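Just dropping this structure here.
Missing here is one protein chain; the remaining ones are kept as they sit in the complex.
Entry: subunit A
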Amino acid sequence: MRGLAVFISDIRNCKSKEAEIKRINKELANIRSKFKGDKALDGYSKKKYVCKLLFIFLLGHDIDFGHMEAVNLLSSNRYTEKQIGYLFISVLVNSNSELIRLINNAIKNDLASRNPTFMGLALHCIANVGSREMAEAFAGEIPKILVAGDTMDSVKQSAALCLLRLYRTSPDLVPMGDWTSRVVHLLNDQHLGVVTAATSLITTLAQKNPEEFKTSVSLAVSRLSRIVTSASTDLQDYTYYFVPAPWLSVKLLRLLQCYPPPEDPAVRGRLTECLETVLNKAQEPPKSKKVQHSNAKNAVLFEAISLIIHHDSEPNLLVRACNQLGQFLQHRETNLRYLALESMCALASSEFSHEAVKTHIDTVINALKTERDVSVRQRAVDLLYAMCDRSNAQQIVAEMLSYLETADYSIREEIVLKVAILAEKYAVDYAWYVDTILNLIRIAGDYVSEEVWYRVIQIVINRDDVQGYAAKTVFEALQAPACHENLVKVGGYILGEFGNLIAGDPRSSPLVQFNLLHSKFHLCSVPTRALLLSTYIKFVNLFPEVKTTIQDVLRSDSQLRNADVELQQRAVEYLRLSTVASTDILATVLEEMPPFPERESSILAKLKKKKGPSTVTDLEDTKRERSVDVNGGPEPTPANTSAVSTPSPSADLLGLGAPPAPAGPPPSSGGGLLVDVFSDSPSAVAPLAPGSEDNFARFVCKNNGVLFENQLLQIGLKSEFRQNLGRMFIFYGNKTSTQFLNFTPTLICPDDLQRTRLNLQTKPVDPTVDGGAQVQQVVNIECVSEFTEAPVLNIQFRYGGTFQNVSVQLPITLNKFFQPTEMASQDFFQRWKQLSNPQQEVQNIFKAKHPMDTEITKAKIIGFGSALLEEVDPNPANFVGAGIIHTKTTQIGCLLRLEPNLQAQMYRLTLRTSKETVSQRLCELLSEQF
């Protein structure tokens, strides 16, 4: 086609874009006139012009004619004309229905022609266009061509891939049938090209219809085994740079990844042998220095490793795979380092190889520091995240933080999220967590999304042991002359809630705190200022001494007449509130925030959204998912609940939108109005919810938190006890978007006799709970005399037509009525001796269930309710405590001693009280805690 070549060189000689367009327009006009001319064009000219149009289109210009001529070419008997016609259609097809019918007709003729080259062209066209109309016309026909005995090999190959393409666009139009079993047998075909094409088809079909193609597993294994054990010359032209059939091997390994490990031991053994051979070959010296040789070999190796990871059942292979990848981590080829990091991420989530992956931590950290390619560094970050667990969290988080200072802007936000998640997940020590997050804000404040700082606040509020530390730390961080606005937000919020915890120190007295925050005020954006105003009003409640200072600030024109309506409104309302409200009302309105319900971390949800769920599942998640079937454990929370757990921006952060629960009536007054909950016994009470005992145990040493959670319902608790009285707020949260009807929580004491020991009173709650809403119930508790069993909370309701029945133990335990007693060493031992009657002492020796950490143990003993007495026991490693259990009828003094044995990982716990049952119960409760 000389005309075409001339035209192409003309275009190439064009000096400017304008000249090119001019030349093209000239040619288009020429072609148009030729097509429209009276003289019928011969096939050659038609082909030439269609080819020119195609070239023009590929240059990036629009073509709006010539389709008809191309379709005409399809029915030509000349191969080259037909070929160009098909090429034009494949490249330029649009769903012009008139044309499609003509095209389909031409294809139909060619498929029926029994001329393999024509059939090939037709099949290529279907595969290239792959439209629904084509699927409708040919999805029934192609399987027949594929499995017919007399079809040529090359046509079979095209037919297999053509069918695959149609299945991808319109799976509903490709009917499964008896052809499927014959397709599976193509895996045994003599012709490796046919096997390759068939494997692609089977892999895709098997993903959706695993049952139908189950027999392909053993065939694939035997085919694979023949390939990997063959000498490099056996497969002739299918050997690629000394690697036997790499494409086919990769495809077979992919196919096997659609299935679990083979059940038949012989097949399984053969597959394991294959995988071992592949791993062995990686250790052999290369047969060629060419990169193609190593690429092909390693392509098979990586696919084999993917299969090993997918099966996740052969510890030996997993560890070998990990060692192999470890070698690649230091390879000079960037590509291999990249892939090794990527594959290792998957290995890290297998329990068999997690430890082996961890041994490479230094190499990975080094990669993070030295790799020149950001996409490789990104992989290193992912791997560090995946290999992180409690043992190396501190190191990994520290490395990620230091990398963050120089990290590429494109991946900073993701690193921030990862650090925040790891810090939270593996925090043994919440002070470390708070430090980490504050560092995060300092280093990369701009990349710290709202979720991250919301989360640190949620955690600080929910954990009373870290509040003082958090207040102190934010106060110090705020001293920096320039600090990020996010830090001001966190600082404002935390000081507003817990500033009182550090107010005793003159260096951080209320006024100093206020001045510090206010010095940042004018540099901040409106939402932050709004938040700070709320902090100020909280200060008015916490520190009456700065009230006038704050009122002056609120009263100033820049607040009261602020152009921003939100700020103005807050200033006006807060000023008014601080002037008219009595201290009691102030204290109620501005009470400390109730704990946040514990849900899936909103940061995790964000990361999942960002990266797709597969990338963030880690070892624990996988384990949890596995255990779901076994014990019906918690379902993975749907990501959208995170929207609920995320507090809405600044305006409501301090809970002013939803004021804290009003205090319930004191137990002494209005008793007559209270409904005795025990009077109507429930129809049927569900057995205790799974996991409820664990939750129960967690509450022995703490008063607030989430008691129960499933997909529908969350139950949170907040309780306070004083002497023999207590009050418990139970929060029922509807996690769904549908109403709960006939919602009836009932309190049940297991033994009726207990009513004389424990007196519980409450009011019924509203029987409807709206979707997403929370209702609360107040339980007033009176301990009449000592008790052992805990009451059960039974909840019954209707959700979308089904009846739900849940029971959980309510953590009202004897130790809640402890009052700590401080005493000196001498007194302690004197009383200890007084209680030497054998019935008064209960001792338990038990194995540690948690890491033996002194600080945690101390916190638990204090949480248990007794005083922790320092410098009493001659052995400083031991813990001693003392307290008095208050009941209505009597008071019982208690002494306890806990002796840890680090070598044996055991504890000995001794309780001495004046009552045997009390000693017994307290010992049981406390033993469960360590």
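By our rule, a residue touches a chain if its C-beta (ideal position, glycine included) is under 8 Å from a C-beta of that chain, and two chains touch if they have at least 3 such contacts; residues count from 1.
Heads up, the rule we're going with is that contacts and distances are computed from a predicted model.
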Completion exercise
Taking the list "ubiquitinyl hydrolase 1", "F-box/kelch-repeat protein At1g80440", "Translocase of chloroplast" or "AP complex subunit sigma", the UniProt entry for the undisplayed chain gives the protein name "AP complex subunit sigma"
Exercise for the section: Check each of A:Thr229, A:Gln292, A:Gln330 or A:Ser737 against the chain that is not shown and name the one that touches it. Expected result: A:Gln292
Handout entry: Candidate in contact with the missing chain, chosen from A:Leu53, A:Leu164 or A:Leu810
Key = A:Leu164
Problem - Omitted-chain contact residue, chosen from A:Arg12, A:Lys36 or A:Lys289 - result: A:Arg12
Exercise for the section: Consider the whole complex, including the chain that is not shown, and state which of A:Thr151, A:Thr196 or A:Asn462 touches that chain. Expected result: A:Thr196
Problem - Contact partner of the left-out chain, one of A:Ile103, A:Val217, A:Leu347 or A:Val376 - result: A:Val376
Practice task
Return the single residue from A:Phe55, A:Trp179, A:Tyr259 or A:Trp432 that touches the missing chain.
Solution key: A:Phe55
Practice task
Mind listing the subunit A residues that contact the chain we can't see here?
Solution key: 5, 8-9, 12, 44, 51, 54-55, 58, 60, 62, 78-80, 83-84, 87, 91, 117, 120, 123-124, 127-128, 130-131, 154, 157-158, 161-162, 164-165, 168-169, 192-193, 196-197, 200, 236-238, 240, 245-248, 250-251, 254, 292, 295-296, 298-299, 302-303, 306, 334-335, 337-339, 372-373, 375-376, 378, 612, 614
